[in-house]
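In this view, the complex is presented without one of its protein chains, the others remaining in place.
After this line comes chain A, so read on.
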Amino acid sequence: MMQEATPETQGRLSPGIRTARAKSFRKSLRKDSTLYLLALPGIIILILFAYLPMSGLILVFKNYNFNDGIFGSPWAGFSNFEFFFSSMEDSLRATRNTVMLNALYMLTGTFFSVAIAIILNELRSKWFIKITQSVMFFPYFISWIIIGAILFSLLDYDKGIMNQLLQTLGFSQVDWYSSPWLFVIILVLANIWKSAGYGAIIYYAVLQGIDTSYYEAAKIDGASRWQIITKITVPMLIPSIILMTLLGIGGMLKGDLSMIMGVTFLNPLLLPTTDIIDVYVYRTAIRSGEFGFASAITLYQSVFGFILVLVANKLAGWYDKDSKLF
């Protein structure tokens, strides 16, 4: 080891420094071995639950049977894709629902989060801000199952609060759980209820970082509260809004299975609008065992999702070099 120094370093370095270098190199190797050890559990988890499932995408070209497993099952060529295209209608419906719901969540969620942050930024009462912020943040901590259960008490046909209210107001009852399009609105509202307060914290933090001299100058110039909001606060938030939106685009094809399961209980009547890709895979593969077919959908989701991430990243890079993800 000590003799390892290359000819050119030999000429320049004194023997003492050379041994010191070799020593420090060995020392760092020894130190690094601890680092590898520390990282090892994480690496194993990533390989087991992220990287190996990626390789599991070869299922698309396999005729899966449970006994031979992912890697032992016979090759099937492109027949799974034929399946995929033969039930194009369902696949497209799942894609449309996923993108539609995610786009709606993103639009409404951003709007409400930004609005709440701007309003909080205007308020002066410290205790009011603290209390309301805590309260609005609370639903974020509640699982979709619980939200689903509470929603049921609101929307149940006979016993739900909404229908009681409609009746007292003289309208007829609505069968919420069999109205796919009404349920889109309900999902969107539930999403706002759960996460607007959470999202607001991020934008509120950005607003807290704004130099107060902008506001002081505007006040001296006699700007009204509304003018200050539209001319200073909103423009200040736009970079964060754009960044968050771009980050969201990459996740457009990822659905929240637990949300749909928790809120709709996979009610078949609601599937026309709630059958997102993840639900579709769950229904066809895990419940019905049509693995080859579901794997084609999964591959499609992964590839399309990855392209979306690349596009979003490119857009983020155009907008602002620092916003680029990788």
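FYI, contacts are C-beta pairs under 8 Å (C-beta built on N, C-alpha and C of every residue); 3 or more make two chains touch, one makes a residue touch a chain; residues count from 1.
Convention: contacts and distances are computed from a predicted model.
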Margin query: For the chain not present in this complex, what protein name does its UniProt entry give, out of "Glycosyl hydrolase", "ABC transmembrane type-1 domain-containing protein", "NitT/TauT family transport system substrate-binding protein" or "2-oxoglutarate oxidoreductase subunit KorA"?
Written below: "ABC transmembrane type-1 domain-containing protein"
Next item on the list: Specify the residue from the set A:F111, A:W193 or A:Y215 that touches the hidden chain.
Entry: A:W193
Margin query: Touching the absent chain: which residues on chain A qualify?
Written below: 28, 31-32, 34-35, 38-39, 41-43, 45-46, 48-57, 59, 64, 66, 69-70, 115-116, 119-120, 122-123, 125, 128, 131-139, 141-143, 145-154, 156, 158-161, 163-164, 177, 193, 196-198, 201-202, 205-206, 222, 224-226, 250, 257-258, 261-262, 265-267, 269, 278, 281-282, 285-286, 291, 294-295, 298-299, 301-302, 305-306, 309, 325-326
